[in-house]
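With one protein chain held back, the other chains of the complex are shown just where they sit.
Take a look at chain A:
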Amino acid sequence: MNRIQNAFQQDKKLLNIYFTAGYPQLESTVPILRALADAGADVIEIGVPFSDPLADGPVIQASSSVALQNGMNMRVLFGQLKDVREQVPNTPILLMGYLNPVMQFGVENFCREAAAAGVDGVILPDLPLDDYVAEYQDIFRRHNLRPVFLITPQTAPERIRRIDELTESFLYLVSGPGTTGGANTQAEGVQEAYFQRISDMNLRNPRLVGFGISDKQSFDAACQHAEGAIIGSALIKALEGTDDAPAAAAAFVSSIIK
């Protein structure tokens, strides 16, 4: 059993927090990671900044630009994460980013470095399922890294089954149409029907709901239909303009789970 699956053994709804590596300062990555874990985040996604993040809304885009200006890149990130498991031993850590920086770094190198740092999973939204199976699955497996795939309201049932088969961690349920950080604009009942439809499929992997979850209220609402939820943009907003980013990150986690 891996750290991700262990986390889901707990009898509680899981809070998964996303933050961008190298934001607000280049050296913020590990202090924020540790603060999030200490404050009670159950799963942590570290965003690997990319110049053109297509699935992300304005908040994560802006944080990515700042991180890149700060000098964040794959080499710097893996340097920062070298001893991270001494500070954060048990919390599952995932890397979330886009395919091009991974390709340029080298998929094998990326997986080796991630595994060496104690990373548990990887989310690459623009990695197609077929390409993953054909070219990446063996490498991921060799390094014991779990991929996480997205499911949206438009994903067909047979495709959801296939994604579930390829997954040994959790399914990332995108809450509705839109990029990260957007408000839920769906008509009443539409989202519930979608969550219910997925729930009725009795999938083998647990589900976390992401996109548009911003506070305790939306977190609790999302958790009614899943094993937990993912928050990213709202956390990044809480870090804006603060002198003490780790403290702000911890306070944000407390505001959700206390």
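FYI, contacts are C-beta pairs under 8 Å (C-beta built on N, C-alpha and C of every residue); 3 or more make two chains touch, one makes a residue touch a chain; residues count from 1.
Basically, contacts and distances are computed from a predicted model.
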item: Omitted chain (choose from "Transketolase", "Putative phenylacetic acid degradation protein", "Tryptophan synthase beta chain" or "Spermidine/putrescine transport system ATP-binding protein") - UniProt protein name; value: "Tryptophan synthase beta chain"
item: From A:Gly40, A:Gly118, A:Pro177 or A:Pro206, residue that would touch the chain that is not displayed; value: A:Pro177
item: Of A:Gln9, A:Gln154 or A:Asn202, the one touching the omitted chain in the full complex; value: A:Gln154
item: Residue of A:Val102, A:Val119, A:Val209 or A:Ala249 touching the missing chain in the full complex; value: A:Val102
item: In chain A, positions touching the absent partner; value: 50-52, 54-55, 57-58, 61, 65, 68, 73-74, 98-105, 125-128, 130-131, 149-152, 154-156, 159, 174, 177-179, 182
